[in-house]
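Removed: one protein chain of the complex. Kept in place: all other protein chains.
Note that the chains are named A and B in the order they appear, and that numbering of residues resets to 1 at the start of each chain.
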Amino acid sequence: MLRLPDFDYYAPSTAEEAVRVAADHGPDAAYVAGGTDLYPNMKRRQQTPAVVVGLSRISALREITGEASSGLRIGAGVTLTRLAEDERVRAAYPSVAYAASTISTPLLRNMGTIGGNLLLDTRCNYYDQTYEWRKSIDFCMKRDGEICWVAPSSPKCWAVNSSDEAPLMVALDAKLRFVSPEGEREIPARELYGADGINYLTKRPDELLLDVCLPPANGWRAAYVKLRRRASFDFPVLGVAARVKTAADGTVEEATVVLGAVHPSPRIIEEAGAVLVGRKLTDEAIREAGEIAQHLARPLDNTDFLPHWRKQVVATHVGRALAGLR
Amino acid sequence: MGVSNGTPKDNGANGHGQTTEPVGRHPRGEGERSDSAVVGKPFVKVDSRSKVLGTMKFADDLTLPRMLHAKLLRSTEAHARIVSIDTTRAEALEGVYAVLTGRSMPITYGILPVSQDEHALCVDRVRYIGDPVAAVAAVDEETAEAACRAIDVVYERLTAIDSVKTALETPEPRIHDYGEEGNIHKRVDLEFGNVDEALASSHHVREDLFFYEGNTHLPLEQHASLAEWHPDGKVTLWSSTQTPHYVHRALAKVLELPPSRVRVVAIPNGGGFGGKSDIFNHEIVVAKLAMVTGRPVKICLTREEVFYCHRGRHPVLMRFRTGVDERGRILGMHSQTYIDGGAYGSYGVASTFYTGALQTVTYHVDRYKFDSVRCFTNKPPCGPKRGHGTPQPRFGLEVQIDKIAADLGLDPIEVRKQNLVEPHSMTANWLRVGSMGLGPCIDKVVEGSDWYSKFRKLPYGRGVGLACGSYLSGAGLPIYWNDMPHSGVQIKLDRSGGVAVFCGATDIGQGSDSVLAFIVADVLGIDPVDIRVVCGDTDLTPVDLGSYSSRVTLMMGNAAIEAAERARAPLAEAVSKKLSIPRSRLVFGGNRVFDAENPETGVTFAEAVQFAETSIGTIGSTGSYKPPRAPGRYKGAGVGPSPAYSYSAAVAEVDVDPETGLVAVERIWIAHDIGRSINPTLVMGQVEGSVYMGLGEALMEAMEYRGNRGVVHKFPSMLEYKSPTTMEMCDVVTYLIEDPDPNGPYGAKEVGQGPLLPIMPAVANAVFDAVGVRVDEVPISAEKVLKAILAKAEGKDGRYGPAKTPAVEWHEPHRVPPPWEGGDGRAIDDPKHMPVPLADPSGHRYKHDMSGD
Partner (left out) sequence: MSAPVPLTHITRARNGRPAKRRAQFTVNGEPVDVLFAPHKTLLEVLREDLNLTGTKHGCELGECGACAVLVDGEPVLACLVLGLDAEGRDVTTVEGMADGPALHPIQEAFAQYGAAQCGYCTPSFMLTAQVLLEKNPSPSRDEIREALSSSICRCTGYVKIYEAVELAAARMRGEEADILEEAIYGR
């Protein structure tokens, strides 16, 4: 049996208490929501916090508030099952509900939260392994080691942001609200993710995510397309989030294309969005946007499937996401 | 209406399984029943109830008072010399009771007598990442694990070998100092008739290369074992093993105990598929730890460790040269296989032969040549997985036949049907085929799938493919040479009317306990619920060689019929006397023994036992089974013979996304020649499960390694080793063909492995039909399909697959004339070889004389 390492556990019932406990233990503490990311990592000794602060008893984190017209606020502790099934979300943000429904498995979605999903540790085939396995390759830069096995000459880690919701939140320009002993602050999803697989978040470890604020649902539409080997369990090996705003005649006014699961952070492909603006979503326009995205995608050999193939199919998947928005 | 184990769903009316002339081993003598009350009926498995209640105990569910927990420290080097092991820090930890290293168990073992190359813990050399080096018994798993991390091992790294190619190019350092030269473990060169001549005279000769990647069993239950030491010098091991008998032998050998003092109890396996049919380090280690500490010791492997145990499908590179006449009839075939064996021998020598042996049992091959080489590499050892050594060449053969048909503009179905091996005939390599239902199997799936309105007619992206296969119903020879029974069954009856049946077989989920109960119940005419089955316990049950090679139903079944007949005899005798009815008129049925001519006259089964006990004392009986002697007499003839061969045919319908190469299998139609189904529910479950496993192999399962840091398993986890979920599993339409075999119990043949065989080639052939490209490799992954599609679009060869084979110095083959060329089953270089006059000089489709043996 693969077991968790020793730790002390706290299960506070308010966010304030949680933040305080975490602050008391500094870098030794970790928050846990559904635990579907943290606990496997801990069992593999990728993360070994001495103190774990459970968030599941904080009912305030489980609320969905607000209106689609002014933006919906989704508590960090809302489970993916609920996110996928919530009527308000499905009606106004169907892509968000859909993306949630593609994550992991139904049971994991009963446990996993949107907060945990957006703050998911970056993933890599050389890293998501047990201590002994990693020892056999002398570890890697992300934990306990010196170099990056994916790109041995690279000074940085290329572990992949594999969240299905993160690219959408970036595309939608959602805002995340955090609290810490220093008070509250808001970080736009677009500024949350760093370009390095080790320092993949710009938030501080003691900052607790309270909720995600989706922008008012007015006039834009978004789509998410996920590529993976199996239709259950599997993380994305490519995620495409697209958001467009069109004029009445179908001319694109704004367009954002974000690639997930190919870089250490969800990546906005500015050029792909730009090429669509002022045009209708014709096959031609879609193809161009797809080709740009494909050109800029840099998948590396640290997920399922060969990186070469993952790059080859980017245009197709960007195309499928955009075609869904016609 | 509750389900009890004894509630039959009486469906005999649908006509399945009723043959007028019974074929196969049927109960004989007095009390011959006109029809079967149990066999062929969907009785509920004897252990279903405990399985659905969650009360069934698997090995890791067992606990004993004062039990300690063990952990293994495994090598983090792929190939290295062990310079030193320092266990002092580990021993000093509180809660640690024992730390073992390889020196404590210097005796080697291995499943095959010719490959005794394993140590319970490595002594001076590690051969793959995951090779066990030290072991700890501690108060709990956490402490044992902490202790393992406190063991300091110093390694001196050696060149690690990652493939057959490297193994052939790198004779030094040798991974083992036995086998053939360098890192070649085994080489086979056999020729049955002059193949070059046959190819030269062929109308068309095709040469193709194929590669089949290794994959693993992935039983859902992780291996676990519990050992207890008894102060009187005995040791007991409870283990999730498919082969308690072989584990028993190895334990006695390594622990240097008389076998009579070693008891191995096979606990029902949470899936096996061949993955628990070897002797594993942890099984020996916990027994030793129990001896050292005097306390019960348990181990349950982690999923990662299960990947390291492996013994799964060998990666095989293949070259086939096949010559046919104008109609596509096979005149000669030369098959070469290059096998990556991993770090130890395991079943490898047998696997090597299996990559050639069964190529001749579906389609008649007039002359056949077979070369094979198995190399050692620094990866977890390969071994037997469902289909043992045969899915790889079967894939190549079935794809090649389609290519040949395409070359000649022939219908691939017709080509296959032209070539079918005759029932009750002999093959070029001296295998004796009994009943052979492949023709009807093909017809069923062709009709069911509406083949002719789909093949070459579906829109681009969709396609159908067909393939066939055949498998053993048990290996003809035991793993170690002996003339004793392969399966023994013992029956105890007493005045209660209850019957206890003992057999060494192991239930790994396939339902062997149930088959045993059903057959005995059928012969004794009682309800299966009145039978208690005791299985897989070397102290209590007679030897059965184990749950591998699809041998159990046939061998245990025949032994069970014999034992049950013998148990019935004294009862019949006593009842006959008591009621003054001739024995020949007595019928055993409905929990009674009665007069066939006057059914009201009779006694209950319990009364019959009481009469017999009164007249002759305690009642017990035994039955045994040993397969018929195989006709081949050449070196290597021991692998391939079986009392009976099952046959299957499958059609796959696929949907290929031409833009990504992703393949979705929508539906599979499969027909399986089961001989006779002892229990239809079990048979259907095996067919569907085989289709599932084949689908996984066809599309996604692969044991992959990285070479940039030693040779390390790419991702030993259930998330990254891709096993189809409910979402990938296709619809399955199953047809059972009942062509009873004279050697089978009630005519039954195997079903656990055969239906897997046609799946991979059927999918490959369907992909070709869908998008016109050939992926001559398994798994047929999106990357490969897309690559072939793009190549084709550029006007290149629309094929993905190996282009060359490594250089091997093949030996002069042992030449064995096929039966129809006057052979006597021996190689011509064998001094005892004596050519015999041709039995049938006119034609090559040799039919052997059934009454002869």
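Assume a contact is a pair of C-beta atoms (placed from the backbone, for glycine too) under 8 Å apart; a residue touches a chain by one contact, two chains touch by 3 or more.
Bear in mind the structure is a predicted one, so any value in this text is a computation, not a measurement.
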item: Omitted chain - touching chains that are shown; value: A, B
item: Touching the absent chain when the full complex is considered, from B:G179, B:G270 or B:G747; value: B:G270
item: From B:E94, B:D483, B:E600 or B:E812, residue that would touch the chain that is not displayed; value: B:E94
item: Contacting the left-out chain in the complete assembly, out of A:D6, A:E87 or A:E146; value: A:D6
item: Residue among B:N194, B:N419, B:N591 or B:T725 touching the omitted chain; value: B:T725
item: Residue among B:E91, B:D325, B:E613 or B:E688 touching the omitted chain; value: B:E688
item: Selected from B:I85, B:L218, B:V499 or B:V711 as touching the chain missing from the view; value: B:L218
item: Contact footprint on chain A, counting only the chain that is left out; value: 1-9, 11, 34-36, 39-40, 43-44, 54, 56, 104-108, 110-111, 231-233
item: Where the missing chain touches chain B, by residue; value: 2-3, 9, 11, 14, 16, 42, 44-45, 47-58, 60-61, 63, 93-95, 139, 142-143, 146, 217-222, 268-273, 302-303, 448, 508-511, 680-682, 684-685, 687-693, 695, 717-719, 723, 725-727, 729, 732-736
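FYI, only the chains that are shown with their structure count from here on.
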item: Length of the line joining the C-alpha centres of chain A and chain B, rounded to whole Å; value: 44
item: Parts of chain A lying in touch with chain B, wherever the complex brings them together; value: 1-3, 6, 125, 128-133, 135-138, 149, 227, 229-235, 304-306, 308-309, 312-313, 316
item: Chain B residues touching chain A - in the complex, by the definition given at the top; value: 74-78, 129, 141-142, 145, 149, 300, 302-304, 659-661, 700, 706, 708-710, 712-717, 719-720, 722, 724-728, 781-783, 786
